[in-house]
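A protein chain is absent from this complex, but the other protein chains hold their places.
Coming up: chain A.
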Amino acid sequence: MSVTVDEVDAEAAVPWYRRGRTLDVVGLLARLLLGVVLVWAGAAKVGHPLTSQRAVQAYQIFPFELAGWIGLALPFLEIVVGVLLLLGLFTRPAAVVGALLMLAFIAGIAQAWARGLSIDCGCFGGGGEIAPSATRYPEEIARDTGFALAGGWLAWRPRSLASLDRILFGH
């Protein structure tokens, strides 16, 4: 009994924003944000194989053929990672992969910007060359940075509300 009282006292001593419950809610929001974005981004590319290939090829990073294969695989990788995050299943590894994907996207967009390419990021379908005045590199980088931070949070503290990790593995 005294243990419980101590726990309550300890919980009352920390400010609300550092309590486990609050942090679990943050975790849930981070999962939903990154999960929804990844599933959405992946689903938008499914059924558009050539467009997805051209979007990757437009970055002019990888050899043409390799970029084509990446373009075919990326949508499904995004969906798999996104679904795991939505389910809260293996949250930490999924979040690490999700954050790395976002960092890769940021690097790709930044190098396109730096090299003077004018492309659409192709993040949610579409992609390819566009008019120089139509590029939106800063917005795209800022947005992906937000998503990377959500992934970073979950990699650091994967605990969250309503996760399969908690139901199946008790954490």
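The rule is short, and it goes like this: contacts are C-beta pairs under 8 Å (C-beta built on N, C-alpha and C of every residue); 3 or more make two chains touch, one makes a residue touch a chain; residues count from 1.
In this section, contacts and distances are computed from a predicted model.
*Asks:* Looking at UniProt, which of "ABC transporter substrate-binding protein", "Branched-chain alpha-keto acid dehydrogenase E1 component", "Acyl carrier protein" or "Thioredoxin domain-containing protein" names the chain we cannot see?
*Replies:* "Thioredoxin domain-containing protein"
*Asks:* Decide which residue listed in A:35, A:75 or A:88 touches the omitted chain of the complex.
*Replies:* Missing-chain contact among the listed residues: A:75.
*Asks:* May I ask which residue of A:130, A:149 or A:162 touches the chain that does not appear here?
*Replies:* Residue touching the chain left out of view: A:130.
*Asks:* Return the single residue from A:39, A:84 or A:109 that touches the missing chain.
*Replies:* Counting the whole complex, the residue in contact with the absent chain is A:84.
*Asks:* Who touches the missing chain here, A:14, A:36 or A:50?
*Replies:* A:50
*Asks:* Identify the residues of chain A touching the omitted chain, counting contacts across the whole complex.
*Replies:* Residues 46-52, 54-55, 57-58, 60, 64, 69, 72-73, 75-77, 79-80, 84, 89-90, 119-120, 125-133, 167-170 of chain A touch the chain absent from view.
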